[in-house]
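Removed: one protein chain of the complex. Kept in place: all other protein chains.
Entry: chain A
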Amino acid sequence: MENNTGATTLERSFEKVNEILKKHGYQPSNLIAILQEIQAEYRYLPEEILTYVATALGVSPAYVYGVATFYAQFSLTPKGKHIIRVCDGTACHVKGSSQVLKVIRETLGLEEGKDTTDDLLFTVETVACVGACALAPVITIDDQVYGLLDEKKVREIIEAILEQEGGK
């Protein structure tokens, strides 16, 4: 079963990955942009694709892996469909971002140590400032910014998405 899905992902990946690699002229200097586009496509960076990219660019897999693990944006494990980023920048921190994070995790039923829900609907992460500090505390969901939050507002926002997803 696992092997099966693995194989189909792989096949599917190579096509897309080839396109992306080609667009960037197989340039190692474009590695970050290449990985960004691959991640946009698959929501994470599957290991076999990293190896493939390394070969295609003529660099070592360790090099690609090194870059993929260095930057906060990249994930080597599958991420949820909706990415919730809780800002924990200075302004948000002094205005109560920890409480916001707590409420989100509670609402989604995320246990400690887990950032992605089992149904792969949500991933929750903290980021250092999304640059909308005047609206602190701030979260983003799939790049949409929500500001001036309190417990009640956060809960409503998350529940609205949950409802939408459930209703489909």
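Here is the rule we use: a residue touches a chain if its C-beta (ideal position, glycine included) is under 8 Å from a C-beta of that chain, and two chains touch if they have at least 3 such contacts; residues count from 1.
Convention: contacts and distances are computed from a predicted model.
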item: Record-based protein name (UniProt) of the chain missing from this complex, from "DNA-binding ferritin-like protein (Dps family)", "NADH-quinone oxidoreductase subunit NuoF", "CRISPR-associated endonuclease Cas1" or "Methylmalonyl-CoA mutase"; value: "NADH-quinone oxidoreductase subunit NuoF"
item: Hidden partner interface residues of chain A, rising order; value: 27-33, 35-36, 66-67, 70-74, 88-95, 127-136, 138, 143-148
